[in-house]
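Just one protein chain is left out here, and the rest sit where they should.
First chain written, first letter: the chains are A, B and C, and each begins at residue 1.
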Amino acid sequence: MDFEDTAEEAAYRAKVREWINANKASIRAEDHSSRAEAVTAAKAWQALKYEAGYVGITWPKAVGGQGGTAMQQIIFNQEEAKVNAPTGLYAIGLGMCIPTVFSHGLSPDIAARYVPVAMKGEEVWCQLFSEPAAGSDLAGIRTRAEPDGDEWVINGQKVWTSGAHLSDFGIVVTRTDPSVPKHKGLTMFIVDMKAPGVEVRPIKQMSGGSEFNEVFFTDVRVKDTHRLGAVGEGWKVSLTTLMHERLAVGGKPASAPGVQEMIELAKAIDLEEGNALEQSHVRNQIAEAYINDRGIALTRMRTISALSSGRTPGPESSISKIVVANTMQDMGAFASDLCESAGLISGENLPHLARFQGSYIGSAGLRIAGGTDEILRNIIAERVLGLPSDIRPDKDIPFSEATRLS
Amino acid sequence: MDFEDTAEEAAYRAKVREWINANKASIRAEDHSSRAEAVTAAKAWQALKYEAGYVGITWPKAVGGQGGTAMQQIIFNQEEAKVNAPTGLYAIGLGMCIPTVFSHGLSPDIAARYVPVAMKGEEVWCQLFSEPAAGSDLAGIRTRAEPDGDEWVINGQKVWTSGAHLSDFGIVVTRTDPSVPKHKGLTMFIVDMKAPGVEVRPIKQMSGGSEFNEVFFTDVRVKDTHRLGAVGEGWKVSLTTLMHERLAVGGKPASAPGVQEMIELAKAIDLEEGNALEQSHVRNQIAEAYINDRGIALTRMRTISALSSGRTPGPESSISKIVVANTMQDMGAFASDLCESAGLISGENLPHLARFQGSYIGSAGLRIAGGTDEILRNIIAERVLGLPSDIRPDKDIPFSEATRLS
Amino acid sequence: MNFQFSDEAEALRDQARRFLEDKSDRTKARAVMNSGSSHDAALWAEIVALGWTALRVPEELGGLGLSVLELCVLAEEVGRALSPVPFTSSVLLATEALLIAGTDAQKAKWLPKLADGSAIGAVALAEGTAVPGGKSKLSIAGGQASGQKAPVADAHSADFFIISANDGLYLLEKSAAGLTIGDVETIDLVRRSSRLTLSNAPVEAMAGGREALERFLQSAAILLAFEGLGGADAAMEMSVTYAKDRVAFGRKIGGYQAVKHRLADMYIKNQLARSHAYYGAWALLTNAPELPLAAAGARVAAIDAYQFAAEENVQLHGGIGFTWESDCQFFYRRARTLALSLGSKTHWSDRVVRNLEQRNMPFAA
Partner (left out) sequence: MNFQFSDEAEALRDQARRFLEDKSDRTKARAVMNSGSSHDAALWAEIVALGWTALRVPEELGGLGLSVLELCVLAEEVGRALSPVPFTSSVLLATEALLIAGTDAQKAKWLPKLADGSAIGAVALAEGTAVPGGKSKLSIAGGQASGQKAPVADAHSADFFIISANDGLYLLEKSAAGLTIGDVETIDLVRRSSRLTLSNAPVEAMAGGREALERFLQSAAILLAFEGLGGADAAMEMSVTYAKDRVAFGRKIGGYQAVKHRLADMYIKNQLARSHAYYGAWALLTNAPELPLAAAGARVAAIDAYQFAAEENVQLHGGIGFTWESDCQFFYRRARTLALSLGSKTHWSDRVVRNLEQRNMPFAA
């Protein structure tokens, strides 16, 4: 057991570091506040990476990737994170959309048209899955696509579309046959986000931020050549897309404070009984946060270790998001409790308090986004522990009838 | 708002106290250890109560009851508890079985035969509902009763029958028609526990105690005159029986220690950091136990208050057992934690430790007995909050087919 | 035994609930949040007209002279409705503080104005990370105070403040020289707060010293417990309604045990909080020796119930619950406000234990 790189990993890391060091002067750190500048900075960095061959590290060479290992990708990500490189703009497009495009696109022309441009960062992509009536129940989507010659006409509404306002293209799941059971009548397409009939409206969140959007489709026309997978196979295609998502999410958001911040905050508070950090309930709470936060980081090590040695990682990474989000919420509440009434005040001058306050609000969203606590527990119970699935009355009846169950 | 008796209540309490004071010399306190003597003591006290008109206080006068109010029963119970009168032997018989007998017995002869003798305490009753394959799912029972002339022949097995080894009679739910859905083919009978073919075996619990039994029925014959309710109506009859149970259970067991005991235990422990009671995590835990334990006692006050003023109590008493049992388990673990390694030792000389240790074991059973945590949450969600019930695939199909779902 | 509210109090509850449902659905809270105004003045005027501000003021000072039980009922209803008015500051806190600790002159000056709505009061207890009733850094000498108080809710609406110091409560008029009121932003976007900076500001001592301050904190703990209980119940009901309506995987989500058992847990916590709140109301009404314990228990149970209901209300709504447009955020934010405005759960848990150490239980827990 060791936490060291293997010889190959060390060599790759050295190469990556050398390149990053040579180019980091041009990095503008990830920045969510100033949108236009942030986009420019992200595009510039992505172009550099593309030139140097650090995009699509694990993708097949046939599609322009590097044919590398998952460990190489992890090493690159680790080094990139150390310099706060701006990568968020492409996370969904390159993490989920483009792999779907090159795996399920109907022709080499499609891949040739979209993949390299996306890799260079010249076009931004989003993923259009969730709908108002289809959140956890993703197969319950109602957005219709109807054939018209060699085109399809899309009508409906998507929601929670991250980055739609910055995107050039998207992949969209639609219902093409309501007369069959819900999972069977879906089809996926590439859609031009600037096409007539596409309207993007930002969603303001409880946190005040607006990273997500509603997207309305009114008679939006898509060529059949832009279909992904067979007609009626959209559910299967979207599962492969989501598989990529599940690998991508789960770590602790960079903005979320952790146990060291909690220790510093507690140290700054003097109670009549003494320093807050000396209180046994504070120490218990910090230890609990450590068990969870560090436990998830260590669990990630187990996954990476399996990848490093060429094994298939176990299902242990499925616990990540639920633990991270709930720990954030508990710590957020606890940190403000510790500050007594000062814990209410935004911008109060106590170490890290503002981050804990933000984390308390944000965690309420994180417990929901990308799979609620409840869905994740179902996944662990059913897929990992092999327990029976929930009874789903709408599973085997035509979608058009199933909607009447509502 | 006040916690005082009304004038009528005060008058009744005075009368009860006077009678108890006059008779308490003959009370032998509730005692679970010495069975034969305990039974003798309980029988003697019951006979005295019967003579004085304190049995069946709320029952109709027509069946020998006093036609009194629920508040009078509560007042009598409170005063009786103060002198530790032995009442456990009759709790199920008079609390659940006899009301079912006089409400659902087929003839005045039956009531006349059984009710007064039970009230005097000369015959003890038990309730035979649960089965190995029918715990939470009570309607899943398999014990058969088949008609034979003017008799029925019972075969099968019951389990968790409290006091069966001390009982003269029991009420038993049987399946008389497996060809109809599970709730519809049940019928209830009075059964003689000394009849040929009845075998009682004690169940040893994890706690070491054996208050419960398995009861085996092999060709046990019961006269049709001893049926309770119509053939096929056993489910409805048993629900009225259980209604009585739900009113009876839920308070904290007398043996379980509470917050005062936790305070005394903590005070007795000196840590290097100071007295354990001064530790903030100990204080938080004691406060939490107080919120739960006292909260349940106060909730009971709300129920009694409603009865006192002639209103129907709200559903708030449904929270009682789940809170009591879980608080016992949490406090049991916490108390032994507080004692460090001494917390493991039975009979270690620390205040109340032995009770907390017992409570930690016993609570694991209390979370299950008389409705598991899960069943009770379902009841609150469905009956109090009006949420949809679980999907029950066996609900509308013949029982004989439903068992095949297993 | 009569451990419930009187028929009169229940009638007041019905009337209040109807009025608030009619006049103060949560769009009022949203309007105040969006406008940035201090409160909904029109709604406040109607509340004054209903006599709620006069409820506890003695008849000889222009009030209705009703009992604290009626006030508890209104606290719960206002908490349910999240009404954007200075009811908590002026009625639950400032009026009660005057009744407990006001000198005759202070009562005669302010209670009639509070009753008829011509004045609004607020209380200023908070100082940084200190607990209320703990050590204050306010320096008071020669009738003048210097120091800071924050966050102080409804300071912009208030005509006077009741402030806490090491030796008891003081009254500070808004017009006082040396008082500056600055905005502070808190997690609660409806109930606005400020920072009071006092620089040799003239203050008037109130009666009763530290003992009156303690007594006021107990009263405040119980009244805020009722307000929190109302919020916790409203959050639970919002979740129940949504769970009965929202469909996923072909059935109402309220049919899934993960959802229904969470809601059952909310119900359990809310009922425990209700029972403790009633105990507090009884103790306040009868000035029972159990008051300090009952107040601490009511506050701890209410904080616990409201935090759980508010957090899980967002969760059970899924994505929609996390939007700005959803009312879930009002409960999520208000629960924090109530949890921290009068000493944290840990502080009041400590008070529970302090009281348990000192007394035998009046009846078995």
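By our rule, contacts are C-beta pairs under 8 Å (C-beta built on N, C-alpha and C of every residue); 3 or more make two chains touch, one makes a residue touch a chain.
If you're wondering where the values come from, they're calculated on a predicted model, not measured in any experiment.
Colleague: Using the whole complex, pick out the displayed chains that touch the missing one.
Modeller: A, B, C
Colleague: If I consider the whole complex, including the chain that's not displayed, which of B:252, B:281 or B:321 touches that chain?
Modeller: Counting the whole complex, the residue in contact with the absent chain is B:281.
Colleague: Name every residue on chain B in touch with the hidden partner chain.
Modeller: Answer for chain B: residues 130, 132-133, 135-137, 140, 159-160, 203-208, 269-272, 281, 329, 333, 336-348, 350, 357, 360-361, 364-365, 367-369, 372-374, 377-378, 390, 392-395, 402, 405-406 touch the chain left out.
Colleague: Spell out, residue by residue, where the missing chain touches chain C.
Modeller: Listed in rising order, the touching residues are 256-258, 261.
Colleague: Against the chain that's been left off, what residues of chain A make contact? List them.
Modeller: Spelled out for chain A, the touching residues are 1-6, 9, 71, 258-260, 263, 277, 280, 283-284, 286-288, 290-299, 301-302, 304-306, 308-309, 316, 319, 322-323, 374, 376-378, 380-382, 384-391.
Here, only the chains that are shown with their structure count from here on.
Colleague: Of all the other chains, whose mean CA position lies farthest from chain A?
Modeller: B
Colleague: Taking each chain's centre as its mean C-alpha position, how far apart are chain A and chain B in Å?
Modeller: The mean C-alpha positions of chain A and chain B differ by 52 Å.
Colleague: Which parts of chain B, given as residue numbers and ranges, touch two or more other chains?
Modeller: Counting only residues that touch two or more other chains, chain B contributes 280, 283-284, 391.
Colleague: Give me the residues of chain C that touch two or more other chains.
Modeller: Residues 251, 259, 346 of chain C each touch two or more of the other chains.
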